[in-house]
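Below is one structure, written out as structure tokens; comments come after it.
What you see is the complex with one protein chain gone and the rest in place.
Showing subunit A:
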Amino acid sequence: MMPALKVRNPERKNVEESHMDEIETRPWSDLPQDLIVSIMERLYVADRVRLRAVCKGWHLQPNRGIKAIDKLPWTMEYKWRNPKSMSFWSVCKLYEPLHHNRRLSYMVEKDRIRGRKNFANAEVRASRYSWVLFYKDDCWEGKFFFFNPFTKEVIFLPILESPVSEFATFSLAPTSPDCFVFVPYLRNCNKISINIYSHADKTWKTHDLVANDHPLGTLKAVGYMEGTFYCHFCSFQLAAFNIADQEVSLVMTTCPALDHLDDSLFYYLSRSYLLECDGDLLLVYLLESFLCWHQLYVLKLDWSRNEWVRVSRLGGRAMFLGETSFCVSAGGETEIIANRIYYHHDGVPEFQTLDLCSFDEYDSQGHDYLTWEKEKKGEAGNAKIYGCCRKSLKTIWIQPP
């Protein structure tokens, strides 16, 4: 290949030559928005926040649809000061997962004097899009509020006159008028009341559902997927509330994979999580046993047969379970933690890692369940992207903005 031939234009002015010696400045603040977006897409949340504070030209609206680089959830540690207790401070801290050997923590607030009195004793119900839905039972009045630790915004919802709501979730960020909050309450073994809060109307509405054929059993988990809220009962009935139709429906599902288990396990010893991932509705059962190991079932709903089928592989996805739960789709950053389940719950102050890759191994030995153990220290170091948390504080998973 021939090198390019450069032809100097004889008319070129000398003024431009002399210009080169000066300190050159460029109008960086006027950089086209699509270029700023491409740059931001390469940065983590904290860097993005700082970049937006450089100049007005770079102060893009957060909802401009900049793709998130942080696919993995962060963790949030918090404790709100209870005015009656002896602890003198409120604290809220965010932790990034480990990126290239750097795991940063950010103090959102630490207040020794005032604290957040109105947050005291609030319990986490759900988290999506960097917002956390809290519930507080105040003198028989249910108070729900949203808190966003990344922006410190707080949104209180009108009081819901209903008994204690153990389960609740929501559809979209509460800054969106299309946000709905879903609070089911089991009245008796045959009747459930579904409380729906519409952020546009600023009101609660209640829809009742009666199960005529079979008792519903305990409410085990709630979830949201593509415009519909779901409630899973231990009878394996699935109640669905479609936002567009504003209608409740009930379907009986089956789960042959769990048929062999003792019913009491479901009542007393299991936790379950309803999650959405890549268009699949997933149900995870974690059975705690008195032995030193636990049993874990990851089930996927086969909509054509209303049957929960066991998933043997996460297909590169990663799961985060706890008071708030997420499933992260495969690819990119998630590779280092692919096929693992991170588990965190009250009283279990460590993140535990499950590796579904070994499923086939167990299966070939004739086991029809997956056993797991806490990952050994030092082993699989690349999966240790979340550190331990402090026992004195609550820890939840949270999606960065």
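What we mean here is this: a contact is a pair of C-beta atoms (placed from the backbone, for glycine too) under 8 Å apart; a residue touches a chain by one contact, two chains touch by 3 or more; residues count from 1.
Keep in mind that, in the parts below, contacts and distances are computed from a predicted model.
Participant: Not counting the visible chains, the remaining one has a UniProt entry; which protein name from "SKP1-like protein", "Proteasome subunit alpha type", "Ubiquitin-related modifier 1" or "Protein SDA1" does it give?
Facilitator: UniProt protein name of the non-displayed chain: "SKP1-like protein".
Participant: I'm checking contacts with the chain that's been left out. Which of A:117, A:152, A:205 or A:305 qualifies?
Facilitator: The one listed residue touching the chain not shown is A:152.
Participant: From the listed residues A:43, A:155 or A:261, report the one that touches the chain absent from this view.
Facilitator: Checking the options A:43, A:155 or A:261, the one contacting the hidden chain is A:43.
Participant: In the full complex, which bits of subunit A touch the chain not displayed? Write them out.
Facilitator: Residues in contact with the chain left out: 1-9, 11-13, 16, 20, 24-26, 28-29, 31-32, 35, 38-40, 42-43, 45-47, 49-56, 59, 94, 106-108, 149-153.
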